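A single protein chain has been removed from this complex, and every other one stays in its place.
The block that comes next holds subunit A.
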């Protein structure tokens, strides 16, 4: 039986429309395209590489900007490479870090090979076992609307939400390739000097 999935671009647009000042970090591949497609902004930090880095960049950012909420938007493949990060983040216990895993159960960027998440590995369950303060698996845009409301409210610790999305390759919406420029404009957004 095929369980329902949702449109990734619509889901990400909903999350970003409700970001309410949140700083956003994106994992390489399609999540970066999804966030860029919703509108390029200085308070987005996009990855084009460094697979497995998104959640941990989010942790470093959350620890240094405790008054702001940090939202990491990444894919199942990228998060699989950072499996241990769920332990590190849980132990660090930031109250302002939310991980959104866009889960199409495939490595979409490399030819749609099946990933672990279609074979019994649920990041919501893994994160719950690690001690995240809240986790869930969502399968509909209506649930995303509810999540947007939830994310506005304070958390007791890190949260992780799996959004089951349709496995499809949408037209790419490419963020700037110049990672130095993206870094500098992000820091400038927070009022820090660039060089």
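We adopt the following convention: a contact is a pair of C-beta atoms (placed from the backbone, for glycine too) under 8 Å apart; a residue touches a chain by one contact, two chains touch by 3 or more; residues count from 1.
The definition used in the following text is that contacts and distances are computed from a predicted model.
**Q** Given that one chain of this complex has been left out, which of "Phosphonopyruvate decarboxylase", "ABC transporter permease", "Cytochrome c oxidase subunit 1" or "SusD/RagB family nutrient-binding outer membrane lipoprotein" is its protein name according to UniProt?
**A** The chain we cannot see is, by its UniProt record, "Phosphonopyruvate decarboxylase".
**Q** Taking the full complex into account, find the residue in A:65, A:133 or A:173 that is in contact with the omitted chain.
**A** A:65
**Q** One chain isn't shown here. Among A:132, A:161 or A:186, which residue touches it?
**A** Final answer for the missing-chain contact: A:186.
**Q** Of the residues listed, A:85, A:115 or A:135, which one is in contact with the missing chain?
**A** A:85
**Q** Would you write out the residues of subunit A that touch the absent chain, in ascending order?
**A** 23, 25, 45, 47, 49-54, 56-65, 82, 84-85, 87-88, 91-92, 179-180, 182-183, 186-187, 190-192, 195
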